[in-house]
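A single protein chain has been omitted; all remaining protein chains appear in their positions.
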Amino acid sequence: MLSQLFNLTLIQNTIRTATPLVLAAMGGLLTEHAGILNIGMEGMILLGSFFGIVGSYFFSSSLMGVILAVVAGIIIGIIYGFFVVELESDEFIIGIAINIFASGLTVFLLRSIFGVKGAFSSPDIVPLPKLSFPGLDKIPLLNVLFNNHSIFVYISWILVALIYIYLYKTPKGMWLRASGEYPEALETVGVSSKKMKYISSIACGVLCSFAGAHLSLGYLTLFTENMSADRGFIAVAAIIFGGANPIKTFAAAMMFGFFDALGIRMQVMGVPSQFTQMIPYVVTIVALVIVTKNHMNKIKKRKEKEEGAY
Amino acid sequence: GCGKGNEGKEETKPATEEAKEQKVDKVGLVVAGGLGDRSFYDSSNEGVEKAKEDLGIEYKVYECRNDPSLYTDQLIQASEYAPIVAVVGFEFYDVVQEVAKEFPDVNYIYVDNEIEGIDNLTTISYVENEGSFLAGALAAMLTQETSIEGIDEGKVIGMVGGKDLPVIRNFKAGYEAGAKYIDPEVKVETIFAGDFEDPAKGKESALALYSRGADIVYQVAGKTGEGVFEAAEESGKYAIGVDTDQRYINPDVIVASMVKRVGASIYDTIEKIQKGTLEPGKVYYYGLEENGVELSFGEPDMKQFVTDEMIEKLEDIKKKIVNNEIEVPTGK
Amino acid sequence: MGEKIIQLKGITKQFPGVLANDNIDLDIESGEIHAIIGENGAGKSTLMKILYGLNEPTSGEILFKGKPVKISNPTKAIELGIGMVHQHFMLVPSFTVAENIVLGTEPKKNKVFMDFKKAVDITEELSETYGLKVDPHLKVESVSVGIQQRIEILKVLYKGADILILDEPTAVLTPQETEELFKVIRRLVEELGKTVIIITHKLQEVLSLSDRVSVMRQGKMIGTIDTKDANEQMLAEMMVGKEVLFDELDKKPVSNKEILRVKNIKARDNRGLPALKGMDFNIKAGEVLGVAGVEGNGQSELVEVLTGLREMEGGSLYINGEKVEPKNPKHMRDLGIAHVPEDRLSTGLSAEATITENMMMGLQYNEEYAKKKIHIDKEKIRNRTKKLIEDFDVRTPSQDVHLGNLSGGNMQKVVIAREFAFNTPILIISQPTRGVDIGAIEFIHSQIIEKRNEGCAILLVSAELDEIFRLSDRIITVYEGEITGEFKNGEITKSEIGLYMTGKHKSNVGRGV
Partner (left out) sequence: MKRSLFKDNLEYLISVFLSIVAALIIGALIMAANGRSPGVGYMALLNGAFGSKYNLANTFAKTVPLILTGLATAISFESGIFNIGGEGQLYLGAFAAAYVGFTFQSLPKGVGIILAILFAAAIGGLYAFIPAVLKVKYKIDEVITTIMLNSVAVLLTDYLVNYPFATAGQGKMGATEMIADKFQFTRLVRLSTLNTSIFFMLGISIVMYYIMKKTSWGYDFKMTGQNERFAKYGGVKTEKQMIVAMVISGALCGIAGAFEVFGIHYRFLQNISPGYAFDGMLVAMIVKNSPLGILIMSIFFGGLKTGSISMENATSIPSELVLVIQSIIILFLAGETGFKKKIKNMMLKKKKSEKAVKDSAKSAF
């Protein structure tokens, strides 16, 4: 029974389900470090999905799809930055507005460009390539882990590493973190914190467009209304859960993907779907409680150790 | 008469006002979701479109985008626009009864539910489970047809449902019964994606089913179903479409579709109303007998997986169902 | 004195509603220590921010070495060799000392990567050359304000500044730290030929340190004089614009009714380490007990325990002879304790709220101002606020100004006005005049003594020894969470007490008197 639940394909499902979350979350944690909690990611992903399709369909090249998605990501990032950084508007409201804007615009363009409503798929849409490394397929585990994923899966892993290095090992990364933690301190050493915030929200736009392009060109080969389906919000949760640390956030996203995939499989064992769908959410809360409790216990222990210190 | 609120509306819509005077028959089509689902709602849209061409009616579509707070509003706007209102979506169950009382002169065609005893309200109920029975039977036959590439010995078939709802459970009941009828050993596994608008989730669910040995997956999940087809393509397996003939989406993996002939039934009813042959206030069941539900296999030029024997067998089952030799279970 | 290295001509800065700088002229000569003084809100920081490119002047021009320059941002200023240490520290708490020092112009490996090792070396080298000891590896959030001050200066020096602007550098320093800082400043000027502009509210410092001093008042430049021709009295009057008399505060005799007694109390600091290791003392009605000590030796924790902000982990507390277990601030306030906290902005006030709202804290539980402790009587509260603003001479256009727009001194007056107005038998006062101008200091001191004479038992914690000596009847010295000495005011000199504050001496007197 358990072997039915836990097997290699579960890992595959996890990776597939988590990748869009990882990509978006990596973008969101950049703005988070710059002091902006971006809940507009949902909409940014959606735009990425749509323009990915547009590019791929009209230039019959998945690369063009990604490029168009990225352009859209940059533009929406700039708009977001303008309102949040330039006008210092409430990032929450702007985020929600971006989401509404995206879902309206995509549906509108879907109709005006492709003359369809709801969904668009076509053999002329060129999907993103899948990669495989010869030799790995000898070892089953490595095979499922590293073989024939869509290219963005690998990109997402690389990004986690790159962003970690950027944030903690490069001056620019330090500036970004400073711009969120204490902008004035950055200003007084002659670096514009505004600039850093802008960079972060544009980068977030781009990474979300990756997530979107991955959904519509890598994971699937079609576009449907609101196909981002709340992944933007789950990404936010992952960021908060992971304390905006790239590694931890990645882990959080993976955990989400895992329990999502697990839930799907538990259904066929007769658990009502409503409950299997609850699993990722419940697990997140429980995990948070456990993590913090342990943390508190640690502190308590340390206190007791020093009890004698008086 | 339609009282104040109605007058209020008329002020707001001079355009439709003069239209009324021209005594052209009009139909308002109210859908719970939105057009573009490439299945249920689109099919109903085709129905009125056909009526426009053949019966010379005008029509206008009112979408509620699955927003319950719009059901009443849109229904009323439609009722004020046209003497015939086609209402599509089980969600309208309460609302349509309420509004129908308010507009006695409007003829309501309520699709996909069952209400009796309201004079100006005719309901069209599809016997999904009958159609799904055939789908199940077909899947059960195919899953052992190892001659087709990608089909293995294992007797497992699957279904991906949108949400865990009474209607969908009704599909499920028929599907499972159909499979068992062919071969009691066939294992039917169902996954509810929990969403009608998340193709990624649909693909994930289907892939899970395929990875568990299912050769054919029956999708009853709206846009989520689009993902099922992709999963089939990717894992070299097969799928059955729903509501409209969806084979065109991907003829290589979609072997058939269980069609609810929503459009046709709406068209018929409009025609009946024009001819005055409609018995209002009753439920018209559209099952296999009425060709309200059926399996369809796309255009002849498409690659066919379903053999003639299978077709015969299905025909035979259909007969048996029609004259009640087979009792198709319902799911609530 | 060298040539005029900087000349400000007709600098005017208009903030919405406030004319912060009004047509100001100022010359800075290279190699001088130039002090700038003025009341809170006089416009000192604003002027310096303009010089450092943080504020854009509404009009006026700046000459550098005689040539007109446009300092539109800090980078320009840094290029010109101008560096500024800000009134409020500009350090990123979660970064290490080294990271903060190099922030903005980091050493790099392979062009892209941060070279942390180099940063550490740089830091150590700097602290060698300038004799400013810091540990490069510590996170800034975990070091004392004194150290933070050093980091700020090192930061500026690392950027290669020849002209250092120090905005109230001594406001948060202990006397020892201040002395060290001044040594450094003198070295910078005399040995390394740097120029220093220093803003301060402490006239003795001006007199002991600077070559010239400029005085500002309400956005205007009153004048610049050579320090040798100046004395405290005249500077004070230039600042305030009227005669200031440092009148001897007349003190009534202390009664011998004990109000507050503390026995062997213990508490931990935020990191969970022992901060109070058992203190005993008492305060009588009409007495000011001064707590002298280098910051970070338990004063903050002591105050927080007495006011219910921090858990008391041992010992006992008596008010009017009755034993009390501090539960929370509300509880202690109900027992008659008012509290002027050391950090007004993070603890004493809400910057977003209006003066009225800040002044009414506590009244919401007072039947007189809130019927049944529910319905707030706005008018009563507004009138009371108006009166307090007058009594305590808070400089503000209206009582509906958001507190964040007031200058430091006036914020402090708001806190003091609110807490004193409770007329509680016990007052716990921490750093009452930090960053506050002389006029205000005089006023606050007189208020404290007035309270004392009304028979209030007062605990006074201050890093200003002058303040301690001026106001206290008794003084206790604290070191590492313990009381190292207790003295009647007058029994001991400042220099002696320093030894107790640094734990070099310890007397077993003072298990109460």
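Labels A, B and C are assigned to the chains in the order they are written; within every chain, residues are numbered from 1.
Simple rule for what comes next: contacts are C-beta pairs under 8 Å (C-beta built on N, C-alpha and C of every residue); 3 or more make two chains touch, one makes a residue touch a chain.
Bear in mind the structure is a predicted one, so any value in this text is a computation, not a measurement.
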Can you list the shown chains that the omitted chain is in contact with?
A, B, C
Checked against the full complex, the residue among C:S144, C:T347 or C:N453 that touches the missing chain is C:T347
One chain isn't shown here. Among A:I96, A:V116, A:L145 or A:A251, which residue touches it?
A:I96
For the chain left off this view, which of C:R382, C:R395, C:H445 or C:K506 is in contact with it?
C:R382
Taking the full complex into account, what residues of subunit C touch the chain not shown?
10, 12, 14, 16, 58-59, 307, 309, 328-330, 333-334, 339, 341, 346-353, 356-357, 360-362, 364-365, 370, 373-376, 378, 382, 398-400
Contact residues on subunit B toward the hidden chain run 3-9, 11-13, 15-16, 60, 62-63, 65-70, 72-74, 76-77, 81, 90-91, 93-94, 99, 102, 112-115, 163-167, 170, 194, 332
Subunit A residues touching the omitted chain (full complex):
37, 83, 86-90, 92-94, 96-98, 100-101, 103-105, 107-108, 111-112, 233, 236-237, 240-241, 272, 274-275, 277-278, 281-282, 284-285, 288-289, 292-293, 296
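Here is the rule we use: only the chains that are shown with their structure count from here on.
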Whose Cα centre is nearest the centre of all Cα atoms in view?
A
Between subunit B and subunit C, the Cα-mean centres are separated in Å by 75
Would you pick out the residues of subunit C that each touch at least 2 other chains?
none
Numbers and ranges of subunit A residues touching at least 2 other chains:
none
Residues of subunit C touching subunit A in the complex:
52, 54, 73-75, 77-78, 84, 86, 90-95, 99-100, 103-106, 108, 112-114, 155, 159, 266, 268, 272-274, 277-278, 314
Of all residues in subunit A, those that touch subunit C in their complex:
165, 169-171, 173-175, 177-178, 181-182, 184-192, 299, 302-303, 306, 309-310
Complex contact set, residues of subunit A against subunit B
4, 9, 13, 16-17, 20, 116-119, 121, 215, 219-222, 224-227, 229, 260-261, 264-265, 267-268, 272-274, 277
